[in-house]
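I have a structure here, written as structure tokens, and I will follow up with some questions on it.
We show some of the complex, not the whole, and keep each chain where it was.
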Amino acid sequence: MARFRYAAGLWIVGGAKDRFVEYRPPVDLQTMLDMMRQVEHIEAVEIPYVGPFDIDATRRELERAGLAACSLITGTINGPRWKFGSLSCLDESLRRAAVDEVKRTCDAAVAMGCSRVTVWMGQDGFDYPFQLDYGGAWDRLVRSLGEVCAYAPDVLVGLEYKPKEPRTHSLLSNVDKTILACEEVGASNLGIVLDFGHSLNAGENPAEAATTAASRGRLFFVHMNDNYREWDDDLVPGTVHVWETLEFLFQLKALNYDGWISVDQAPRREDPAKAAVQAIRNLEALARLAESIDVEQLRAMQGSCRIDDIMAYLSRLLLGET
Amino acid sequence: MARFRYAAGLWIVGGAKDRFVEYRPPVDLQTMLDMMRQVEHIEAVEIPYVGPFDIDATRRELERAGLAACSLITGTINGPRWKFGSLSCLDESLRRAAVDEVKRTCDAAVAMGCSRVTVWMGQDGFDYPFQLDYGGAWDRLVRSLGEVCAYAPDVLVGLEYKPKEPRTHSLLSNVDKTILACEEVGASNLGIVLDFGHSLNAGENPAEAATTAASRGRLFFVHMNDNYREWDDDLVPGTVHVWETLEFLFQLKALNYDGWISVDQAPRREDPAKAAVQAIRNLEALARLAESIDVEQLRAMQGSCRIDDIMAYLSRLLLGET
């Protein structure tokens, strides 16, 4: 199988805060890129499209750092303006503003040469029962996405689903509902950004979620991190869910996924550069284990429900002969 | 709006057990119907199709009790035979046996005059990472469902999704994935049995899930109960999630749902007849509250994001003026 190509969200070496504390102040582009270039195996970065965004300057800095841009992420979560939603917002002028902003991000992605845009609609959803007219919100969301995808047919628009935070309930909450949105829009350039941790939060097995998306040609991009299932803790990959991470990487290879594996974590008390290095090391080690799995043999054991044999096989793989 | 028509799963007044204790032994059909007929407002029952199933005798007993059959439920969960799954099972002979059993249930449903069948695939899923070839299981599931729906075009086949139990992970785990199955099969007689508690287990807001299903013409049947979100406790409706139950009933009316509202609970330490009465009382009380909501006013408040006003309106509704 082909090796994975690793990337990272630029923000993982940027500032860090939660609702109580600012752990590190924001960091300028050049400093972030200098930190990132030193992380072995990282070839590209995801970049937030938040204004003012100087395309030329950003390209120059990337070139200097020897890093590619693999994706832009829309800024329709940033700022209180979007607190009631973006592409699904009830307020028509805000919805239009969100559509325009995503279009601008698509234009910038083309100019940056990556032609990938991630849309995370963190504010589209609700907090309390009775707060949202679900049907209406869905229809507006589909309409907005249709307009964006038609505008930028050469850009892969990836929807990053997540069940909650910052809303208590997000509209695009799991892989299946996001597929429903993709299919209802009907554009081939609309797909999914599968964040491993969001998938756990959604109660999914991420390897199964990847299969759901990939089998419909919608698996566009992958974010790696880890958490304790109930919340998007954005921990370093492999530090909690060893088996699920291993299975996910195995399944990506089995699905012939040839896109980026991008680290999206939020080190607060850790050194962000060291955490980035650790993330890649864990992913590389697990990817090697995944590669050593005999696919034919596994499928044969699955096919005859020999679950005891699967368990024994995997334990030997990770823990060695006993 | 039209009144709801109430039904109940026959089993809610039958035997009761968990993996540790048998609380009540199984109860014969006549006794269950005698208990059920005394619950005001219940007009029909859901009946498990588990052999030996005597259609004529069952019809006579129902007539005697003055109750209708509103749905049959397939028995492809009952017995260790199905422990690795039914309609998605890797073992082709078992998969065929499951398809045949569902077809027989459809035939019986026609003979019983209800033309509704509920399929709950509790054993189709997995327990451990790496145990299932997700893509293959999905394909078999879709193929099986297609065959069943083609066989019984006049029967409404409803899929009851649930995220877990008895497997740690079910294949049809949430409303969205079940819609994906319906749309991939492409049969108009395939739809969803929305169990309120399963929807909570799936991390859903049930009113939103109902909207997702109904807007695609797939909301066939509704099960009512309650739980503490993490597990299918099958408690009496309205005893934990007052707001979500109220919103769900409101939304059913707003969606012009005209099917059955069926109680599916599992009283273990309660008197099952009293628990059935209480279930209907809670549902009726909440349904009346739901009817008293001014839909126009609510939609107007939702439409302008007046969430403070919605909160005030609802508190007055349930808790009165303060």
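We just call them A and B in the order they show up, numbering each chain from 1.
One rule holds in what follows: a residue touches a chain if its C-beta (ideal position, glycine included) is under 8 Å from a C-beta of that chain, and two chains touch if they have at least 3 such contacts.
Being a predicted model, the structure only gives us computed values, none of them experimental.
Taken as a whole, the complex in this structure file is built from 4 copies of one protein sequence, with 2 shown in place.
Definition applied: only the chains that are shown with their structure count from here on.
Inter-chain spacing, taken between the CA centroids of chain A and chain B, is 34 Å.
Of all the residues in chain A, the ones that touch chain B in their complex are 84, 90-91, 126-136, 138, 163, 169, 173-174, 176-177, 179-180, 183, 202-205, 207-208, 211-212, 215, 243-244, 246-247, 250-251, 298-299, 302-305, 307, 310-311, 314.
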